[in-house]
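Okay, handing you the structure first.
All protein chains of the complex are present and in place, except for one that has been dropped.
As written, the chain order gives the labels A, B and C, with residue 1 at the start of each chain.
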Amino acid sequence: MMRDHRVRILSNAPETLTYWRLRVRLSETIAIRPGQFVMARTREQWEPIWRRALVIYRAEEHAEGMDLEFLYKVLGRGTALLSRQRPGDELEMLGPLGNGFPHDADPDAEALLISGGIGLPALYLLAEALARDGRAVRLFHGEPTVEPERPLPFLDDFARVLEPEAITLATEDGSRGFPGLVTEAVEAYLERTRPGRAVLYACGPTPMLRRVAEIAAQRRLPAYVSLEARMACGFGVCLGCAVKTQFASEHMPHYRRVCAEGPIFRAEEVIWDEL
Amino acid sequence: MMRDHRVRILSNAPETLTYWRLRVRLSETIAIRPGQFVMARTREQWEPIWRRALVIYRAEEHAEGMDLEFLYKVLGRGTALLSRQRPGDELEMLGPLGNGFPHDADPDAEALLISGGIGLPALYLLAEALARDGRAVRLFHGEPTVEPERPLPFLDDFARVLEPEAITLATEDGSRGFPGLVTEAVEAYLERTRPGRAVLYACGPTPMLRRVAEIAAQRRLPAYVSLEARMACGFGVCLGCAVKTQFASEHMPHYRRVCAEGPIFRAEEVIWDEL
Amino acid sequence: MSCDLSVEIAGLRFKNPILTASGTFGYGLEFASWFDLGRLGGICTKGLSLEPLEGNPPPRIVETHGGMLNSIGLQNIGVRAFVAEKLPKLRQFQTHIIANVFGSCFEEYLEVIRILNDAEGISAYELNISCPNVKAGGMEFGNDPDEAARLTEACKRIARRPIIVKLSPNAGDIVRVARAVEEAGADALSAINTILGLSVDIYTRRPRLATGMGGLSGPAIKPIALRMVYQITHAVRIPVIGIGGIATVEDALEFLIAGATAVQIGTANYYDPLASIKIIEGLKRFCEQHGITTIRSLIGSLQMNERLA
Partner (left out) sequence: MSCDLSVEIAGLRFKNPILTASGTFGYGLEFASWFDLGRLGGICTKGLSLEPLEGNPPPRIVETHGGMLNSIGLQNIGVRAFVAEKLPKLRQFQTHIIANVFGSCFEEYLEVIRILNDAEGISAYELNISCPNVKAGGMEFGNDPDEAARLTEACKRIARRPIIVKLSPNAGDIVRVARAVEEAGADALSAINTILGLSVDIYTRRPRLATGMGGLSGPAIKPIALRMVYQITHAVRIPVIGIGGIATVEDALEFLIAGATAVQIGTANYYDPLASIKIIEGLKRFCEQHGITTIRSLIGSLQMNERLA
């Protein structure tokens, strides 16, 4: 159930030049759907006033409750403050929030998970759930660049639930893996294998999601995208996170809330020109 | 010279139920007059916006520069934030600021140092300097209460520069030392010894300082008090810290700035009714 | 000894002076999973218009130091859907439901009130007069004392429940508007609504909100709101509900001492859905610690010492 969980930090450290990994302990277990998020703040946080949205990357139950993991990128004040918290410090996390990915959308289809940059953490629990169900799952992950001598440790997390060869890393500058955009890697794969049935699940920057939507439309494949928006509350009351979609919710001809009806939408519902 | 020093925290931990000790390292040595203070903030501090005033408790030169020590009490947002900083974290400290105690006021007089609560840190460097000059020095320190089994470690600091019997602890509830107000302990001492010449140096809550001023006036002894005021800048430009005194500064018939002309004033200059 | 937290406004007894502010508490039900809504003094609904409104294009919100700007565009499901779908559940809770009402013209305000008049379970109407008046060329009702008074009078004439007029800080002189609507028959006032502000994206050189400007709320505006509430309570005789940046029990107490009979919690609900409950608990604790037997003894107890600069 959604609650304001007071959690204790187990670890919080940079994992690459860009990404931090945060591990926290809950004193209870909660049911989490892949792609759900929390709204987090530090204890006695006065500034910035809003909490920050973080998708639940991994979750592990144990005797004392549950450990949650997050991956994040230090962008501005909120994430900078988070990065200064240490093991033992407490955080307040509202959640789990949002709708989550429908991982039983098409049980026989191959699942193509597509992420750009910090979009990746939205996909781990989905990969795990799909793999547990014995589904064919592939991960395509894109980065602008990857320093050759520095591995991306979080890809190893995926390698433990997926076949290693089911993971494709794409770099825009060709420094590692597929040279080009992650969506080009996906297209190349679809071109090569022409899967009869496939479902696309994507999280990443808007231009990438838009391209995923185009690819899915061209090939008539279902696609689910996880959108971002500025969020004041995260639980549906400020109406600040509205995005325009083809379908209505609660008497609204167009607008739906990323935090409540989302963050995951069918790609064809999204009106990309109005994002 | 006054500068915005970026200092590194060596230690920062509670020393009693009430008092925290902070030790920081400067990469250079600076000249400090007893009773001078710094205006401190954490790195990337957005809230609260003002820095907080902390008197320099102790200072120690060494090969790499200088270590400074502070004692503080967690009262509100600023000091709570400070208490959450850890060894290795950096602080920004403007200073040294203020006028400092005139420790050569009357070279032959006995120096009576009087503090209440968190007023104590203002007096250590003074005690040290006076003792170094071979002056007769006594410390009177007052607390509301002291748990019998918990010592006040910072009194040991004073015991290393003063004779142990020159230190009087007064507790309002009589839990340790002299039973009563610290000013009563001072009066009792003056009554008993009737020193021909003595100088009073005091820091603590305003009612205590006011009483010190009365005692000094009755016995015609010089007294110096360290005042507190809300401070936005600490270096003389906001005029926010003004207090009314008998004497003028810079065309001002009455008001003087606690941060610039103070924090130390002759007790008879202060207009106590207008504080 | 426990303290009596109840207050009275426009003949209504509130079990405590902590209400939630319109637009920051949804239709109330969103918070029902967080705590028993019956613990609140009252709930001001999201602003209700005659027809559903879909609101402004995104981005609609931006964070600022100590606050946020919003330009939601008064998105709401419309008064009929509120009455049909939300109210039946909402009125189950032992608290006052205050319907926040607005329109783009006179008649629309009246029509919304007429519909609400027939509904059960509403205690009062709060008129949001800081809305662009379409008929008057987009000028806000709330900025002009005469317009505001006329609107109040018209609503008062047909309303079967007390009218609280919510004042805008963007009015040239909020105190004049307060006096005008009091004279026009308002039963109570609430203040303040958001303050017009702007935030600019320096990279795109566009406003950070799709609509350009937006309304500032949150702790940043508290000193301004408190000043206005003080000024208003000293200019009128009807009760004033204080709003603006209240996030802690100390904040709420400042408004009560300055003269507010009750307060509304707004933006704080977003970053802490339990904010209003924590403030109610804090009030109880404060009163107990300070031997206060009734919260009413605090209201307006500020001893002002005005000396000119």
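To be clear about the criterion, contacts are C-beta pairs under 8 Å (C-beta built on N, C-alpha and C of every residue); 3 or more make two chains touch, one makes a residue touch a chain.
These numbers come from a predicted model, not from an experiment.
*Asks:* Which of C:9, C:79 or C:131 touches the chain that is not shown?
*Replies:* Only one listed residue reaches the unshown chain, and that is C:131.
*Asks:* Just to verify: which one of C:98, C:216 or C:265 makes contact with the chain not shown?
*Replies:* Within the whole complex, the residue contacting the unshown chain is C:216.
*Asks:* Just name the one of C:103, C:245 or C:273 that touches the chain not displayed here.
*Replies:* Checking the options C:103, C:245 or C:273, the one contacting the hidden chain is C:245.
*Asks:* Can you list, in ascending order, the chain C residues touching the missing chain?
*Replies:* Residues of chain C in contact with the hidden chain: 56-57, 64-67, 69, 71-74, 131-132, 138, 172-173, 195-200, 202, 205-207, 210-213, 216, 219-224, 226-227, 230, 245, 250, 253-254, 257-258, 286, 298, 301-309.
*Asks:* For chain B, which positions touch the chain that isn't shown here?
*Replies:* These residues of chain B touch the chain that is not shown: 1-2, 4, 41, 46-51, 94, 229-230, 232-233, 235-244, 250-255, 274-275.
In the analysis below, only the chains that are shown with their structure count from here on.
*Asks:* On a CA-centroid basis, which chain has its centre farthest from chain A's?
*Replies:* B
*Asks:* Indicate the whole-number Å distance between the mean C-alpha point of chain A and the mean C-alpha point of chain B.
*Replies:* Going by mean C-alpha positions, chain A sits 53 Å from chain B.
*Asks:* Measure off the straight-line distance from the CA centroid of chain B to the CA centroid of chain C, and report it in whole Å.
*Replies:* So the centre of chain B lies 47 Å away from the centre of chain C.
*Asks:* So which stretches of chain A touch two or more other chains?
*Replies:* Residues 46-48.
*Asks:* Which residues does chain C have that touch at least 2 chains other than itself?
*Replies:* Where chain C meets two or more other chains at a single residue, that happens at 65-66.
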